[in-house]
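Got a structure for you, questions after.
Here the complex is missing one protein chain, while the rest keep their positions.
Naming follows writing order (A, B and C), and every chain is counted from residue 1.
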Amino acid sequence: MSQVQNQSLPMRGAAYIVENLIDMMALQRAYLSEIDGAIGDGDHGINMSKGFSQARTRMAGRAQTPDLAAALDDLAMTLLEGIGGSMGPLYGGFFLAMSEALSTQGELNAKNFGAALSSGVDAVQDVGSAQVGDKTLIDTLIPARDAYHAALEAGQPFAAALDEMVAAAKQGQESTRMLQARLGRASRLGERSIGVLDAGATSCYFILESLAQSVKQGLTAQ
Amino acid sequence: MSQVQNQSLPMRGAAYIVENLIDMMALQRAYLSEIDGAIGDGDHGINMSKGFSQARTRMAGRAQTPDLAAALDDLAMTLLEGIGGSMGPLYGGFFLAMSEALSTQGELNAKNFGAALSSGVDAVQDVGSAQVGDKTLIDTLIPARDAYHAALEAGQPFAAALDEMVAAAKQGQESTRMLQARLGRASRLGERSIGVLDAGATSCYFILESLAQSVKQGLTAQ
Amino acid sequence: MNRVINDPDLVVEDMLKGYVRAHSDTLSVAENPRVIVARTAAQPGRVGLVTGGGSGHEPAFLGYVGSGLLDAVAVGEIFSSPTAKSFHDAVVAADGGGGVAVLYGNYAGDNMNVKMAIRMAERSGLVVRTVVANDDVASAPKTEIAKRRGVAGEILMWKIAGAAAARGEGLGEVIRLAQKTIDQTRSVGIGLSSCIIPAVGKANFTIPDGQMEVGIGHHGEPGIQVTHIRSAHDMADLMLDIILPDLPILRGDEVAVLVSGLGATPLMEQYILYGELSRRLDAEGVGIQRPFVGNLFTSLEMMGVTVTLLKLDDELRDLLAAPCQSVGLSVGGER
Partner (left out) sequence: MNRVINDPDLVVEDMLKGYVRAHSDTLSVAENPRVIVARTAAQPGRVGLVTGGGSGHEPAFLGYVGSGLLDAVAVGEIFSSPTAKSFHDAVVAADGGGGVAVLYGNYAGDNMNVKMAIRMAERSGLVVRTVVANDDVASAPKTEIAKRRGVAGEILMWKIAGAAAARGEGLGEVIRLAQKTIDQTRSVGIGLSSCIIPAVGKANFTIPDGQMEVGIGHHGEPGIQVTHIRSAHDMADLMLDIILPDLPILRGDEVAVLVSGLGATPLMEQYILYGELSRRLDAEGVGIQRPFVGNLFTSLEMMGVTVTLLKLDDELRDLLAAPCQSVGLSVGGER
């Protein structure tokens, strides 16, 4: 509580951020599948935790603990290798783009995190062509990204910008409840898809929330 | 009733014997299918009347009215052409053999009718390999043939021998009621085939009965 | 009963119309509309090959008319023998002066109609010989082997006889090879659901959900055992336990394997079964030379599978490898 709040953390030793994502996904497995069951085929939690848990094996297989960019690459590659359907390429593309954006960086700071986040969101849109309002993870991602950058522009520090990002992500996730699905499996239901949360938007909120927590922990811990 | 009883009739003009068979089969259509329905697939009357009625067309297609041998050949060929399964070759073989046996004869008499009958029965056994007791038309045919020849050997006239044939055919047909089917579709039922008449044995009785009636009518009419 | 048909009584006519339209480049219909003839049939001096049987088993029988295979086929009503006249007309169409081999399955109706057909053909001076397939192990004990039904093993008999006829063997040799093939062939089926003849409108046998019928016939003839459904692994073992000791097929032998779906069982599952069969044959030390997997001999929309093994030797192996081309089976020349 009284610790110093840093504005960056070294990439080396930041693989824990990915490990936290993996742990989180295992915890949310049942809940995410339950949400997907309402208007999808009830496998979102299974798909996600299957892909994420395999990433742990890949990271463990390395000669030395990866830095954050390499850990994100491991996660991306595992998703691209382990999950077909849409989640593999969407989240695989998201983490791959983040990894690439960070691969030349020695430390993680507000600026390059923002660039990585934008690049990840671009990849998701490039791969999936979803727009805000389609009831997908884009409904979480876009407002989260925009809030983060707005906070930075308003001069807020890294940790505060992350808080803004998470708050906007939560709003974005909640916004999917009243949307009609226009993409993916749920779109077949038409108006019947209205009234429940979107599974992908929910997993995406958990991911951004976990990222923010882990980064903030790293900023504080030093 | 007081007419003279001849011992032969000319082959020319005897095609009516086959026409009577065709008429009879149309009348027995429903009954024969009903019997077949109990332990078979319920199509025996349909199969038989379909084949027999087509023979009328074939006979009508000839330049002049066929003699008995030719009419029997028409019936045989129609059955071989029109009915697959087992009835086509069995009854087709029966009538073909009868036709061949009579083809060189100018008149039908007790002797060559007996030879034709024997030859027809041989054909049925050659084609179907059934024995007495298998619950098939052989159970009608063999006792009928034997009774006919016994009557001839005992010096009885043509018409009386025909009566003996029909009586034995009736007994043979009735005997199938208590038999267990060993050939054909009904044999799959095992003991459950006991207690009902065999459809083929029944149609065979009708055929022999019609043949006898028609021949006797010809012997009397002259 | 959701089917793609017009008048249920005319399904065979309607199928033949489409079949001949679709394959007019390689086959035609004879004057008898129930006889399908390869365009390569009746080549002077070559032995003609004929089969026939009830419909509802497509691509059997008509799908095996083609080069290096059958010359003519007699087509019956669904699950019912073709007429004697149709078998006869197929023989006439296949005859090129070298004699005709009628290679068919052991069913009462087919036996009788072929017998009468031959009688008719011999009247016209044709030379006809027959081989009757009896590869279905489950249909009678080995002591009554002549009573066994013919099933998918017929395809291998046609293939080998077709290759022999194509390379110019005489009737006696073609018959010898066909007979040898079927003598070395064993099949068994497992039924998982019934099927419905459109004109009948309801199934004439049932297999309850969760059950399977081992040894079922191609028309739903009762098998030797109705039991709870097993894994593909155990099905393969069960079927090979029936087939292998019967011939017998022993360590060091080489076999051709044919897996056929009965109609509604997905190809995926047929390959799962094939994987399990090859596992077991490996373990037994039996070599697989040439596998065939697919809906090769069906029973309308029945679920289930048949497995056929042919014990090979050098001459059979060569003939099996010869090229052929037909709707049901194509073996490329370059293989």
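Everything that follows uses one rule, which is that a residue touches a chain if its C-beta (ideal position, glycine included) is under 8 Å from a C-beta of that chain, and two chains touch if they have at least 3 such contacts.
Because the structure is a prediction, the values reported are computed rather than measured.
For the omitted chain, the shown partners it touches in the full complex are A, C.
Of C:183, C:284, C:301 or C:318, it is C:301 that touches the chain left out of the display. In the complete assembly, the contact with the undisplayed chain comes from C:267, out of C:145, C:250, C:267 or C:283. Residues 1-6, 11-12, 14-19, 21-23, 25-26, 55-56, 58-59, 63, 190, 192-193, 207, 209-212, 229, 231-233, 235, 263-276, 278, 288, 291, 293-295, 298, 300-301, 303, 305, 325, 327, 330, 332, 334-335 of chain C touch the missing chain (whole complex, contact as defined above).
The chain not displayed touches chain A at residues 41, 77, 80-86, 88-90, 92-93, 96, 126-128, 183-184, 188.
Everything that follows uses one rule, which is that only the chains that are shown with their structure count from here on.
Chain contacts here follow an irregular pattern that is not a line, a ring, a star or a complete set. Rounded to whole angstrom units, the spacing between the C-alpha centres of chain A and chain C is 58. Per-chain CA centroids place chain B at a distance of 35 Å from chain C. Each chain gets a centre from the mean of its Cα atoms; for chain A and chain B, those two points are 87 Å apart.
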